[in-house]
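As you look at this complex, bear in mind that one protein chain is not there, while each of the others sits in place.
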Amino acid sequence: MPVRVQTTDFDVSAELAALRGADPRVGAVAAFIGTVRDVNDAASVATMTLEHYPGMTEKALAGIVDEAKSRWDIIDALVIHRVGELKPTDQIVLVGVTGAHRGEAFAACEFIIDYLKTRAPFWKKEVTPDGTRWVEPRASDDDAAARWTAPAEPPR
Amino acid sequence: MPVRVQTTDFDVSAELAALRGADPRVGAVAAFIGTVRDVNDAASVATMTLEHYPGMTEKALAGIVDEAKSRWDIIDALVIHRVGELKPTDQIVLVGVTGAHRGEAFAACEFIIDYLKTRAPFWKKEVTPDGTRWVEPRASDDDAAARWTAPAEPPR
Amino acid sequence: MRDAATPPTTLTLVYLARLRETFGTATERLEPPPEVTTVATLRTWLAARGGAWSTELAPARAVRIAVNHELARPDTPLHAGDEVALFPPVTGG
Partner (left out) sequence: MRDAATPPTTLTLVYLARLRETFGTATERLEPPPEVTTVATLRTWLAARGGAWSTELAPARAVRIAVNHELARPDTPLHAGDEVALFPPVTGG
């Protein structure tokens, strides 16, 4: 159940290989990679800085992974999130989930990124031609996270 | 829209990096990797051989990718499927989808693997302690593919 | 397959996976009788060969048929030069 916050980039192959280990029960790996776009809310983005709340971040991510493991029959899950200065096309976050079957792996992967987007203490500050601004939260992220609560079964 | 059938292994990082290119519109990459399990239908699997129908395979995969692109607002998609002899923990298939936002990328990725499982001409033959056997199709795969037809909107 | 030497009623049959093994052949060219105009009538005609053909192509068995690399339905028409593939439900991915 590795959860990491780091300034450096990550290698997707190496991270997913480590997550799978040599476990021959794994039949499915679902993964999500978030990357920096050059446009956000109609403004062009030159660079962004990601800030977090050390101590709480790791606890929040571990809690989200634990919740995913309790909801779905998965084998393991991984979250790596970068902080510091990033530019368009840079990788921001990796979520990887292993399982015997793909349906549970996909659901858990999507759940983890949806919850991370609304519950893990990260904040983005963008540099645009009009100056520096804190990114506003998206209502669509709240909607995505709300899909996973009540009823007990996720909306698949 | 790369679609490839090959006997050799693939590197997930390199393939997803090529799929993303340097396109700064990409904000989300959803990926699925299928791997060989050592147990299938309660029998232990030593090795498996994947056969396909050359000519039709590429056409079927390209058709599934085109269908995904017409249904969801995604930027690009990739399918790599291995054939030949494989052993437990080997990678079988990679599906990667890029988009501006994660919801569409996840849906298209899951659609592609669900359709591939029921429509692309691949067959698995397993070597088990009881001898060699052709893998039987799963009803759960038919159910998964059927989720995407009628009603017109996929069940998200 | 559409060269001038091919009689207009010739089909190329392709058998894959378990069907290739049980039929003992991977491909054949054949000239079916005039009543074989669709995928369904071809299947019935092949099943009448008896033995493994009768067993594997019995109506209750799940058999997929592709014409010129596209999945076909029972009423898909056949034309001279078509490549017709018969195979079990797929199990890739």
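Quick notes on this structure:
Letters are used for the chains, namely A, B and C, taken in the order the chains are written, and counting of residues starts over at 1 for each.
The working rule: a contact is a pair of C-beta atoms (placed from the backbone, for glycine too) under 8 Å apart; a residue touches a chain by one contact, two chains touch by 3 or more.
Remember, predicted model here, so these are calculated numbers, not experimental data.
The chain we do not see here touches A in the full complex. Touching the chain that is not shown, out of A:His101, A:Lys124 or A:Arg147: A:Lys124 (per the contact rule at the top). Considering the full assembly, A:Leu50 is the residue among A:Val3, A:Leu50, A:Leu78 or A:Ala105 that touches the omitted chain.
In the full complex, subunit A contacts the hidden chain through residues 34, 50-53, 55-56, 59-60, 81, 92-93, 113, 116-125, 134-137, 141.
One rule holds for everything that comes next: only the chains that are shown with their structure count from here on.
Our note on geometry: subunit B versus subunit C, Cα centroid distance of 27 Å, whole angstroms. A separation of 22 Å divides the Cα centre of subunit A from that of subunit B.
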